[in-house]
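Shown here: the complex without one of its protein chains, the others still in place.
When the chains are written out, they are named A and B in that same order, and each has its own residue count from 1.
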Amino acid sequence: MKTRSRNIYLIPYVIWIALFVVTPILLVLYYSFFDIDGQFTFENYKKFFTPVYLKMTFSSFWYAFLITVITLFISYPTAYLLTKTKHKQLWLLLIIIPSWINLLLKAYAFIGIFGTYGAANSFLGIIGIGSKQILFTDFSFIFVSVYIFLPFMILPIFNALDELNPSLVDASNDLGASRWTTFQRVIFPLTLDGVKSGCQIVFIPALSLFMLTRLISGNRVITLGTAIEQHFLVTQDWGMGATIAVFLIIAMVLIMVLTGKRKRGIL
Amino acid sequence: MKKISKLSTIYLIVMFFILYAPIFYLMFYSFNSGETMYQFESFTLDWYKELFGNTRLLIIVLNTAIIALLSATISTILGVAGALAIYYARRRRVKNTLLSLNNVLIVSPDVIIGASFLILFTMIGIKLGFISVLLAHIAFSVPIVVIMVLPKIEEMNTSMIYAALDLGASRWNVLTKVILPYITPGIFAGFFMALTYSLDDFAVTFFVTGNGFTTLSVEIYSLARRGVSLNINALSSLLFVFTMLLVVGYYFITKRNNRPNRLGVRQ
């Protein structure tokens, strides 16, 4: 019986995987073995291990890491405080709604806000720091990326916190644990799954960010996503683009295995 | 329950301020009589007036909404089935494989997804247009739903399911009476994230659309070369206010009727 029930859930999902996941992977793999003239080659893989691409890989991971950590540090308290508010579901929705406005428009708004004559610089001027270059710096790039990923992190953490049985926290407090100990020993471990899925949905796409690297950082940050974009759309060297994508997929699988659950599935 | 401290309130206010700052910036300039999002010249409603005569834009907005709603709904159903399939997978390796395949589309840059879907659709002979865009949006929204739903299923107490089975509940009953109600918050979260993905997407839609069918983000990006006109700001502001009213209104109506029917709440 269990086997049959499993199959029923599997069918639509496996069809989806076969059509929209396996096919693209195969296409990407296939293209990665062809050079720009359509000849079979391993050149692309060799090229990936040249300093240019290794440096790019390193910087992609570094920025994705920074973005994930900062997003997590901002999201956790937000999610926690949201669960304590009166209309918590409404507030949660209000966190998501800004992400429904077109990204390009928001990026333009940030260009305006961070610009030399923008609101951020006027503010710095008022508090006496004086005008600074904000746009086209690492700061603005990370700020806007974090801004975009925030809802994706807050949502799973919120759901995990919301499910948390308050009596556990009370019990911990009653037993004389400090607030920090309660958080460290009770709350955080119990919401770890939410944190994990939040980190996955932030870190993985952050590796292949592209639009913001141009709009907000003025191509001072080059990620693997930028390079793929260029190979597919400008050079039309699909082979090299596909090769980078292969490495991105490998990196993703590694991340999933590393952060995956050690516990075996039951039932 | 403890009341939230002042500091926490300030933290939340700052969060919401930052989240909404670019949106208010866009809205502010939609009343600008100048041409751009910079110097504010004087107040005008011209951009709004211009919108109401524009049937083409209206059709595009409606198309975008239809695609977002339908793709989010269908991908939520598929995603829940997928999450259950992953949950029921007994061997860890199968589980990891499914999860990795699931995440391929999250990590792949949009251009690659778009290009491979385009190849796929032309290969199997699907006419580019509404159907191809809908299929593509469903395809790339499924993984996010799985990621939002899976932690909820995994934290579910398995003894609940065994108990239900022991009491003679059918498989269908276990699903509808035990599992689904328990994971409802995750399902709603997945649905809203799928909506976000669909509304935000530009690159994939661009590749798989055709025959006069366009969505709002494709239209906005194609305006970039000549500068996005402020009537797009006006349009976004209207849509934003409309969504806001809808969400808040819906929340309070369901609240008053005392039917918990919201994101993050279990029945």
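Keep in mind that, in the parts below, a residue touches a chain if its C-beta (ideal position, glycine included) is under 8 Å from a C-beta of that chain, and two chains touch if they have at least 3 such contacts.
Here, contacts and distances are computed from a predicted model.
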{"item": "Listed names \"ABC transmembrane type-1 domain-containing protein\", \"Acetoin dehydrogenase\", \"Spermidine/putrescine transport system substrate-binding protein\" or \"Na(+)/H(+) antiporter subunit C\", with the criterion being the UniProt name of the chain not displayed", "value": "\"Spermidine/putrescine transport system substrate-binding protein\""}
{"item": "Touching the absent chain when the full complex is considered, from B:Ser5, B:Ser33, B:Thr122 or B:Ser170", "value": "B:Thr122"}
{"item": "Chain not shown: contacting residue from B:Ile18, B:Val94, B:Leu165 or B:Leu180", "value": "B:Leu180"}
{"item": "Touching residues (missing chain, whole complex) on subunit B", "value": "34-39, 55-56, 58-59, 62-63, 65-66, 69-70, 72-73, 115, 118-119, 121-122, 127-128, 176-177, 180-181, 184, 187-188, 191, 206-207, 209-212, 214, 218-219, 221-227, 229, 259-261, 267"}
{"item": "Sites on subunit A contacted by the missing partner chain, in the whole complex", "value": "36-37, 52, 55-56, 108, 111-112, 115-117, 133, 135-136, 214-215, 217-220, 222, 227, 230, 233-237"}
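By our rule, only the chains that are shown with their structure count from here on.
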{"item": "Parts of subunit B lying in touch with subunit A, wherever the complex brings them together", "value": "1-2, 4, 8, 11-12, 15-16, 18-23, 25-26, 29, 37-38, 78, 81-82, 84-85, 87-90, 92, 95-96, 98-109, 111-113, 115-117, 119-120, 139-140, 142, 144, 147-148, 150-152, 154-155, 158, 161, 171, 185-186, 189, 192-193, 195-196, 199-200, 202, 216-217, 220-221, 224, 228, 232-233, 236, 239-240, 243-244, 247-248, 251, 255, 262-265"}
{"item": "Contact set on subunit A toward subunit B in their complex", "value": "1-2, 5-6, 9-10, 12-14, 16-17, 19-25, 27-28, 74, 77-78, 81-82, 84-85, 87-106, 108-110, 112-113, 117, 119, 147, 150-152, 155-156, 158-160, 162-163, 166, 193-194, 196-197, 200-201, 204-205, 207-208, 210, 225, 228-229, 232-233, 238, 241-242, 245, 248-249, 251-253, 256-257, 260-261, 264-267"}
